[in-house]
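Beneath this line is the structure, given in structure tokens, with notes to follow.
Complex shown without one protein chain; remaining protein chains in place.
Chain lettering (A and B) follows the sequence in which the chains are written, and residue indices restart at 1 in each chain.
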Amino acid sequence: MAELKKPPMGSLQMDSDKVDQLIEIATLSPADFAPSTEEEKEHFIQPQKSIGYWQDAWRRLKKNRVSMVALGILILIMLFAFVGPMVLPYKYDQQIRTSLNLAPMQYSEAEQTARAAGESVFPHIFGTDTHGRDILARTMMGTRVSMSIGVMAALLVLVIGSIYGSISGYFGGMVDNIMMRIVEVIYSVPEVLVVLLLSISLRPWLENFLNTNTNSAFAQPIRVLGSSIIAIFISFALLYWVTMARIIRGQVLQLKEQEYVTAARALGASSGRIIKKHLLPNCIGSMIAATCLQIPSAIFLESFLSFLGVGVQAPLTSLGSMCSDALGGMYTYTYRLIIPAIILGIMLLSFNLFGDGLRDALDPRLKK
Amino acid sequence: MSEKNGDLLLQVEDLKVSFFTPAGEVKAVGGISYQLHHGEVMGIVGESGSGKSVEAYSIMGLLQSPGRVVGGSITLSGEDVLAYDKHQMRELRGGKVSMIFQNPMTSLNPVYTVGNQIVEALTTHKKVPREEARRRGLEMLELVGINNPEKRMKQYPHELSGGMRQRIMIALALICEPDLLIADEPTTALDVTIQAQILELMKDIQKKTHMAIIFITHNLGVVADICDRVSVMYAGRIVETGTVDEIFYTPTHPYTLGLLRSMPRVDAESYERLIPIQGTPVDMLNPPEGCPFAPRCEHAMKICLNQYPPATQLGEGHMVNCWLMQKDQVLEKEA
Partner (left out) sequence: MIKYIIKRVVMGLVALFVVSILTFFLMNLVPGGPFMSEKPPSPAVQAMMEEKYGLNKPLTEQYVTWLTDLLKGDFGVSYRMQKNRPVLTIIKEMFPTSAKVGAIAMGWAIVAGIALGCVAAYKRGKLTDSILRVVTTSGVALPTFVTASILLVVFAGGVWNILPSIVGTSSSWKAYILPCFTLGLNPMCNIARYTRSAMLDSLGQDYIRTAYAKGLATPFIIFKHALRNALIPVVSYVGPLIAGILSGGFVVETVFNVPGLGRYFVQSINNRDYPIIMGTTIFLSAFVIAMNLIVDILYRVIDPRIDLSKGVE
């Protein structure tokens, strides 16, 4: 075609389908060329469906199959830890003298006699330990303890970190400078060593406190939680909030500079209103995601301490201390090590995968 | 190269490019055709999202997933570019066709020296000894007007200004003597005075090398200065194409008119006001049946909302896709 009529500087060539279109013009009537109304123009563009932030986040989360599976597993583990002990006839600290060291699904002689007599005996699905305690019941309790510590420690971190971070970010200048130097110092302290020290020193101190102040208002919660769990909370309150504070500060600093905040300020909005209406709603996504990722790190630390023997103490148990207890007889009673280790591993993995998905869903800016 | 001047270099025919996003197929380029000859400078003008960059990227095979050419053809010097294998595509990029980008601040790798990156562009395509490559690099830097090239070769990109980096990007693009240079908004990110310098440089180099240039911009003023021919793109299609004079003095498509009216002019009467184009571009996820500009068009007619207008030839190279061209014809016939 180009040879037939070649313009000096090239041009759009008529291609065949456009010629067809030209022929169709014959069929057009003047009515087609009447001006169109505004209403028609409005209808012409299909408006994009606008959906809210949370709906959008939920849709993104649902699409992330790995995260949804992790969420499902977490719900199962939660049922296992919080509903399981209610269903199971054995208590985690109940010592059955006649059923020591049973293998999984094994019955003791006494139980076999009872079964022969026609009674129904609930099996020890995971066996029993050297004190005759049902391992399934202990695993459930251990999971409950580990999970609770994780969630509570994460909430603690959230509260401290977001208050510190938002103050630092919102006020800026000198305040921010000093507060961030403090964060940097805490950040370079090797926290594991300090946590170990805390757990070591707090235990005798708290025991001393309990013995001398039996009726103090603090005595009861301390007795329930145990010194090591308190030590874990203290260390989270002392050291672990810095990452959260940094995240929140970064967010606030960034949001503060946004045009809509400047616009709100120009319109005369108060600081309180700006924080409530503009800063907080925009931070909340990353706060939730960071908190969710803090949970496994708290569980991780608890199990680490328990494994080294300075964590949760008997008769209370956690997955970490169960593993630690089982280490001695690990070749003979491997399952006693493997069962809590696997549950701990799956729990941590699920929290991490779910947290990752949550972060991607709540903070789409981070996602590629 | 000059003896080839005027010969057909690039033919794009009914090119369609889509992005397959989770929300659906986005038709970024909805069938465009044009030809480009050796030594010709063509401007592609359009607002952001009109598909002008996507169109250029598909020539270079630089479309990133999920973008894909879904129809049409690209022929460069008689060869079908879309049928190229990986190796041939690599030869094309930087060899036959080069590209410079919008943001010179981020387009150079921050961890390598300027010299390293220039020499690399040459040695990728031509087997030349290092010394020779270095010498060529220095020559190129001189050509693009960089003073003290010896020193610049050893510097890192962050040590140079934006205008200097864009000059280096141009040197990088030219070092293999390509037939075609695609400039994707090369001046947009620069200060106005630097913009003028870079434009001047490109004009100058075009005169010296006679290579063809596709100049992508949203700024009609830039086009007037450097191009022979202009295509105006709207929502993934070329709506009007013609020589610079035709576009500036006899604009026909309401969108082109709108663009011109929204642009400040030196020759304007002092009381003339700039008139912005009302409304926003259409959603490319659900492109409408009719003319995508209709909702923003003051002359919109019923037909515009139902059917895409055919191309009408006004002059030798002046084409426009607008139903207004057919209006009188149909009304006369009826009368």
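Assume contacts are C-beta pairs under 8 Å (C-beta built on N, C-alpha and C of every residue); 3 or more make two chains touch, one makes a residue touch a chain.
No experiment lies behind these values; they were computed from the predicted model shown.
Trainee: Out of B:G78, B:P110 or B:P129, which residue would touch the omitted chain in the full complex?
Mentor: Considering the complete complex, B:P110 is the one touching the chain left out.
Trainee: Among A:I149, A:L198, A:I229 or A:V261, exactly one should touch the missing chain; which is it?
Mentor: The missing chain is touched by A:L198.
Trainee: Check the options A:T143, A:Q251, A:S303 or A:T317 and report the residue that touches the missing chain.
Mentor: Answering carefully, the residue with contact to the hidden chain is A:S303.
Trainee: Looking at B:L10, B:M60 or B:L324, which makes contact with the chain not pictured?
Mentor: Checking each option in B:L10, B:M60 or B:L324, the one touching the absent chain turns out to be B:M60.
Trainee: Identify the residues of subunit A touching the omitted chain, counting contacts across the whole complex.
Mentor: Residues 66, 181, 184-186, 188-194, 196-198, 200-202, 204-205, 208, 296, 300, 303-304, 307-310, 320, 323-324, 327, 330-331, 334, 337-338, 341, 344-345, 348-349, 351-353, 356, 368 of subunit A touch the chain absent from view.
Trainee: For review purposes, identify every residue of subunit B that touches the missing chain, sorted by number.
Mentor: 60, 62, 90-95, 98-99, 101, 103, 106-112, 120-121, 124-125, 156, 158, 169, 172-173
We take it that only the chains that are shown with their structure count from here on.
Trainee: Compute the distance, rounded to whole Å, between the mean C-alpha positions of subunit A and subunit B.
Mentor: Using C-alpha averages as centres, the distance is 48 Å.
Trainee: Using the touch definition from the top, list the residues of subunit B that touch subunit A in their complex.
Mentor: On the subunit B side, the touching residues are 6, 8, 13-14, 22, 33-37, 40, 228-229, 238, 241, 243, 282-283, 285-286, 288, 290, 294-295, 299-306, 310-311, 313, 316-319, 323, 326-327, 329-331, 333-334.
Trainee: Flag every residue of subunit A that touches subunit B in the complex, lowest number first.
Mentor: 2, 7-15, 18, 21-22, 25-26, 28-36, 40-42, 44-46, 48, 63
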